[in-house]
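With one protein chain removed, the remaining protein chains of the complex are shown where they sit.
Let's look at chain A:
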Amino acid sequence: MLTTLPHLRIRRPSPTTAEFTVTTLPPPTLSLRILRTILIVFRLLLLLSICTVLSSRWLQSPFAQPLDTYPLWPRTWASTDTLWYIAGCLHRSRLGIALGGLAARIPLPLLVPGAATLCYGIALRVHSSESLLVLRGLGVQTSESPRTYLASAATRFIPTEKIQDIFVNEAFRGFEVRYYLVVVVEGEEDVVVVFPGLLPRRHIVEKVWREARECLYEKAPRGGIE
């Protein structure tokens, strides 16, 4: 529901520059927006509860100071006391007590890795998108969206001089044959696979291949072999 099959989006402001993006993000409709908002709220709530569980576990340990020193609403609004006060309120609430009970019951070697795994799960992106930017005279650039919200996109730029060839190749993957776009880089052992994670269907790959070649290389002067 939140994702679709990988589909192609092309941005081409001038005939010599094009960006091909393969993404699983569906077109923005109202229902999708509502769903995403709900998801974000759910993730935030989950994060908050994980924090509460961890902090209550910390409070149960003999090293921590009790939070009872912040019973009143602090005078100034923007201070760390406010945070402590809110934390204290959270811990004294019924949900906080329940979470504290939960924290007390789970052994520590299980609690910490579990919390870390959940936090990683919260940070995971729902959609992934991979793109190929073609600039005539400069080269091509592949980029992949990172798996989590914390990292930045990984890009790889290949200058035109180094591009030996661009072609569509096929490979077995499980019980199917996948067609994928490959950039062969001169003087390198490994080829660069475009859209390595999503591996879109053949018609998309073919279209990107045609347009990328047309965009990257100027036409031969006398209309002969290109």
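Assume a residue touches a chain if its C-beta (ideal position, glycine included) is under 8 Å from a C-beta of that chain, and two chains touch if they have at least 3 such contacts; residues count from 1.
The rule we apply is simple: contacts and distances are computed from a predicted model.
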### Summary
By UniProt, of "Exosome complex subunit Rrp46", "Beta-adaptin-like protein", "Vacuolar protein sorting-associated protein 45" or "N-acetylglucosaminyl-phosphatidylinositol biosynthetic protein gpi1", the chain left out is "N-acetylglucosaminyl-phosphatidylinositol biosynthetic protein gpi1"
## Note on the structure
Out of A:Val53, A:Leu133, A:Leu181 or A:Ala212, only one touches the absent chain, namely A:Leu133
### Query
What is the set of chain A residues that contact the non-displayed chain in the whole complex?
11, 13-17, 19, 133, 135-139, 141, 143, 155, 157, 159-161, 164-165, 167, 184, 188-189, 191, 217-219, 221-222, 225-226
